[in-house]
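Shown below is the structure under consideration.
One protein chain is absent from this view; the other protein chains keep their places.
Order as written gives the chain letters A and B; numbering starts at 1 within each chain.
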């Protein structure tokens, strides 16, 4: 007999798998409408190239993409756990990336310290930017969804101003893109190509495999410990499940809103760093935007659990990468967006269904054991 | 089974061999009920005996696996409540389902609006409601807002609502649970009038005195099946209780007084304003000694919730509250709990449980800052699990294991878990709101025993209950709260529920007993 907790996890995981399969089924209709063969399209998604170097590049892009999505999902999940909808991850990570890239470009330090400074500055900036909606919610009752959406606009505008004005670096002649000053080499995060070359494979080109994956994994572990094992995590969970019961249990709702929001913002601060420290080495107009919003989908798909988020990030990363080989086969890349959108929609539906199944199953199991009708069934 | 009246008409309701299984559990089996037309028929049983499932089957909310339902002699196969309503069955739920900001009239016609040329025909509706309330003695002003009505009035609205839809057979689920004795009398008067008009009433209850007073026939359910059909003349309350549980009825009587001289909780001048309305709490002052149970009687909504929430630090009221001589004024809830206040909330689902979390996590709830749940910054999962198992054992919480989700437990078991949790860690003060609400008679006795034992060991208890016998039986001192004020301090030694009831409604204001200490 497997344990109740394990069985709940298995049912939940099965639900997500079903959701993904349904999404692929639905998307195959879209592919068909687009005039292509769904099976060829799915095969194309697994086309990583012919030569080893192409395959290594493809996998590297996939992992790199997933690293950023994972952190983004993590940041969103911290808020979701207590029913705080931090839509502002988008703005928080952008501000954090800009400020940390600028600060990192101003100092010259030994590499370990330099890297630490950039990371700490990013987390501080993200956390501070998240503090604003937290304070607004606690002291003025402003809904965090509204305030964070507004603050996203502010962040976009402010970042655009800063990167062209006070924070702008030297621009190469004729280039139109603006950026912060280049990070000195000590601020470049070393790549993790050894993870690939140790298998006798060629090293990926371009920026290589982001070494920041290590930081991401540590962040995932820390968040897991914090949420699942500590008193703080318990209070977050209690607040999210039943805020009245949490208050009656001595949890201070204001403190929880502020700490969960700031923690979410601090994690958000890390989202842009793989790109800034590992590839671009500055914050510029071509900085990847929109990861905060994708993080919402990833967190939903991963059911706010670090392991689930990691898997969801890998799935989304895989789909993003699949857009390129699909285009080689003449299938519009919008198919990828359709699949992603359908997956999120399906997961939301299936999540609710599996939640009910799990609850029903629990009730029945308890009732079967005790031979009485549970309170839930009578309600 | 037993036909108590020689039927000239076919039975209004005839349930034969009804069996309903949920996977792994039989909720009802071989249920036989025959309800004669024009009678009040009571169905009694403990919580969890299967009364609710049976009524859901009769009301079309669930379908039986076996057995037949006949309504007025005709075989019925209800798939939805709409089918049951069409067959003339109406249900008055225990929890009222009324829209507060609508008038009585609007509530009654909601969902069955009479239309004339597509427009709401208020005039026709009003005429019909007036006729109905006149015919059945259900006095209520159709133009009042429901939010201004008392509990008894609301119940009449619910009954009218059902009659308005043409019901001839009324099911009332625990209708007296929310009423004070005077209102109960009124309800019973209404029921008699309905029956006199030829309607049939099915009355679900576990309050045996009431059943014996109002019912023409009684069917007893135990462990999912009907064990007896009797008439009030044949049985006593004691015999009925034996039929229900197979043992004697426990009483909430406390034994000798254990009240000490030490004041543990002192509340003085507690006041809670609300803008533009009357005060929720108005200069409330009282004391609780070690070893004393102080009961607080009052009709729901007269400030009890606000008072206990103010003591817990969930609401902020002006005035002084001292615990063991220390002013708790600025303390947050957490510190009050850590100082030794246990809290059994009035609504366990709202304030007492994380329904979708495991039992051991619910054990931690409210005690996350103290041992055994806490180890430094961590939650001590092992210790929490072990202690949950201990509570389950000691308080007879029936659950498959400590990893079970709280929502899978029956209401009684949930309540026992909460009581066990709040009694852990040897609290100095226990705030117990409805500690035995929804708990079956056996478990009720267990909880009362634990309260009495803890009282003997020096626990101070503030007890709030809608069960007046429980209040009178357990309390050493009784206060009556009305509109936010303590209006009477009574000695439970020579108090009847009826007299207490009249204090609660403000009808009795004898000056010799009035005035808070």
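As a working rule, contacts are C-beta pairs under 8 Å (C-beta built on N, C-alpha and C of every residue); 3 or more make two chains touch, one makes a residue touch a chain.
Just so it is clear, contacts and distances are computed from a predicted model.
Choose one: "Sulfurtransferase complex subunit TusB", "DsrE family protein", "Peptidoglycan glycosyltransferase" or "BMP family ABC transporter substrate-binding protein". The correct choice is the protein name in UniProt for the chain not shown.
Options "Sulfurtransferase complex subunit TusB", "DsrE family protein", "Peptidoglycan glycosyltransferase" or "BMP family ABC transporter substrate-binding protein" considered; the missing chain's recorded name is "BMP family ABC transporter substrate-binding protein".
So which shown chains sit in contact with the chain we cannot see?
Across the whole assembly, the hidden chain touches A.
Given that one chain is not shown, which residue among A:8, A:65 or A:237 touches it?
For the chain that is not drawn, the touching residue is A:65.
Identify the residue among A:57, A:144, A:191 or A:362 that touches the chain left out of the display.
Considering all chains, including the one not shown, the answer is A:57.
Provide the residue numbers of chain A that touch the chain removed from this figure.
18, 22, 24-26, 28-29, 31-32, 34-40, 49, 51, 53-54, 57-58, 61, 65, 68, 94, 156-157, 159-161, 163-164, 172-178, 205-206, 275, 280, 284-291, 294, 320-321, 323-325, 327-331, 333, 336-337, 349-350, 353, 356-357, 360
Convention: only the chains that are shown with their structure count from here on.
For chain A and chain B, let me know how many angstrom lie between their CA-based centres, rounded off.
46
Per the contact definition, I'd like the list of chain B residues that touch chain A in the complex.
Within the complex, chain B touches chain A at residues 22-27, 48, 50, 52-53, 223, 312, 314, 332-338, 343, 345, 350-358, 361, 364-369, 374, 377-379, 381, 398-401, 403-405, 407-411, 414, 438.
Considering only the defined contacts, which chain A positions touch chain B in the complex?
3-5, 229-235, 237-238, 241-242, 244-252, 359, 362-378
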